[in-house]
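Taking it in order: structure first as structure tokens, then the write-up.
The complex appears here minus one protein chain, its other protein chains still in place.
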Amino acid sequence: MYYRQAGTYRTDYAQDMRLLPLKEDRILLGVVLLAAFAVIPFTASDYWLSAILIPWLCLSLVALGQNILMGYAGQLSLGAAGFMAAGAFACWNFMHRVDWMPFPVAVFLSGLIAAAIGIVFGLPSLRVRGLYLAVATLASQFFIVWVIDKFGWFKDYDSSGIITAKDIVIFGKSFTSPAEMYLVVLTITVVLTWAAMNMARGSVGRNWQAVRDMDVAAEVMGLSLLRTKLQAFAISSFYCGVGGALFAFTYLKSVEPAAFDINLSFRVLFMVLIGGLGTIIGSFYGAGFILLLPVFLNIFFHALFGKAVDATITSALEQVIFGVMIILFMIYEPLGLAKLWQNFQERMRRWPFKF
Amino acid sequence: MNPEILFFFEVLLGGLLAGVMYSLVALGFVLIYKASSVFNFAQGAMVFFAVLSFVGFMELGLPFFLALLVTVGLMVLVGMATERFVLRPLVNQHEDTLLMATIGLAFVLEGLAQLVWGVEVRRLDLGIPDVPIMWIADATGIFVSALDLVAGLVAAVMVAVLAIVFSRTKVGLGLRAVADGHGAAMSIGIPLSQVWVFVWATAGIVALVAGMLWGARAGVQFALVGLALKALPVLIIGGFTSVPGVIVAGLIVGASEKLAEVYIGPYFGGGIEGWAPYMLAVLFLMFRPEGLFGERIIRRV
């Protein structure tokens, strides 16, 4: 990296246990946050804000949820989109039925609803894992979307079956421009990411990982497998629900249940696999990658053929690229982009020496 | 006979025959699982890939049997490529890692098939009429098509052949040894790569057959992948290691989803068959995780 660690001494454990033990890292984070909050909203174009940055943050939250469950607690899930749908429609109903409810409160409550559903569908994890569990989560995926689709109440009997996002109003101030919505999403994302980091590297995360790596030993230490797994399901679904609500209100804007189909679940899975299982930051890398690949493919084809290529071809090509990347990552670096970046940092730390 | 009862039997029969299709997909899955303890998520994608390629070759002007032969060859190639580029580098890895890799493989196959052959829905005419056979309809009042009967028959023959290969031949013995442990099998001189190529090629051919029967019924299109996904609940209900298990489970899933759709569906606006098999599988997971005929999962310390 561009700065060295030498000469940094930690004199007590509290210093060693900080989120970012290096002073340089803390400065860097400060700069990034400052840019994200104070520079980007005023400089980025509306296209960048509403077509790239907002969905990236929303999907990063969802990927974070998927990663908590899969990367930390080791429970394979193919149902992220179902919980996103639950969050999105719960949020719409809160906003629709309770006039005065501030948007962040509605989002938080939607997360709780998704968490409750997550606990129910997490129950099979007490008996099975791996592909068996994946099939159980597929059930949640199909069932949740079906329920929202078929029961008119969830859409307040709108004949089109599509809901339209309400304006985001927080204590009288409305957030409707891309920059304003971006700030709302960014704030929620930063807070939830901070919370996830605290859990992941604290006792909660160690319990999840213990269950993932060796459940018998975890049980012998006095850990309740039941509680730990359901907790992971609940928290993961909470993040998916919040991400889904934000995704619907700030990106999709008009939402039908079919938007949260199995393909979206797979995309979330890929974000985690490519970004890095069991790393918080990897969720952001993965979401960014999955989101940007089609954009880059389009630019690439434009440059190559001078015109846009049929969307079906790019989407098929995307599938092939995702598939190949997942196979390669599974073979060479199961911890994904996050690990690649870490390896690079470690190499730079020693540079120009080999060892 | 009472028309309501007749209707019930008709729905049931329709469900059972759809179930045969699920069983066929699940069969390829069991084959690979038994021989390598890999959960092959790509089995559904292989169905789509195989039948789309077959239709594609026919469109290029190849006669039926030549197209069939070429597609079989293609599936063998897919098996070899999978062994070389996916399985071999992942020998002895955790089963979840292998599962993820096969999810990647599924997307590669789906994407490739659409890149090469396009995304339009194709019709596939096997020359077997998919209309009710009149003399059966006249005699019993139940409508069954020749395609249904052929599908059932093909499934039965495949199951019988595979069962014999597994239990009676030296190849089958080798497969079972590999399933027990990759390293151990290699150490007693079983050529792991050849066994895997063999199994994956066979599963590819099973996928082709399933895809042809299915494509003839529903058209050759991407939706086949979603249908093939229903092989997963079938596997859970049947038990991942049992050939007869998946056949019975396929029938159960097919029959129950159609009955649920027809008798319960109208009250909720339909679409129950989209999730019913998965919910049934969840119930099994809660109360009988090893499935109907599977081996009990034993935890050792």
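Worth a mention:
Which chain is which? They are A and B, in the order written, and residues in each are numbered from 1.
The rule is short, and it goes like this: contacts are C-beta pairs under 8 Å (C-beta built on N, C-alpha and C of every residue); 3 or more make two chains touch, one makes a residue touch a chain.
In the analysis below, contacts and distances are computed from a predicted model.
The subunit not displayed here is recorded in UniProt as "Amino acid/amide ABC transporter ATP-binding protein 1 (HAAT family)", chosen from "Glycine cleavage system H protein", "Sarcosine oxidase subunit beta", "Imidazole glycerol phosphate synthase subunit HisF" or "Amino acid/amide ABC transporter ATP-binding protein 1 (HAAT family)".
Only one residue in the set A:E180, A:E219 or A:E333 touches the chain that does not appear here, and it is A:E219. Across the entire complex, the residue among A:L131, A:A165, A:A210 or A:V255 in touch with the chain not shown is A:A210.
The residue from A:T8, A:S174 or A:N198 that touches the chain not shown here is A:N198. Along subunit A, the points of touch with the absent chain fall at residues 13-14, 17, 195-196, 198-199, 202-204, 206-207, 209-210, 212-214, 216-224, 231, 235, 278.
What we mean here is this: only the chains that are shown with their structure count from here on.
Once the centre of each chain is set as its mean CA position, subunit A and subunit B turn out to be 33 Å apart.
Only residues 39, 41, 85-86, 89-90, 93, 95-101, 103-112, 114-115, 118-119, 226, 229, 232-233, 235-236, 268-272, 274-275, 278-279, 281-282, 285-286, 289, 299, 301 of subunit B touch subunit A when the two sit together in their complex.
Subunit A contributes residues 74, 76, 121, 123-124, 127-128, 130-136, 138-139, 142-143, 146, 149-151, 216, 262, 266, 269, 273, 312-313, 316-327, 330-331, 334 to its touches with subunit B in the complex.
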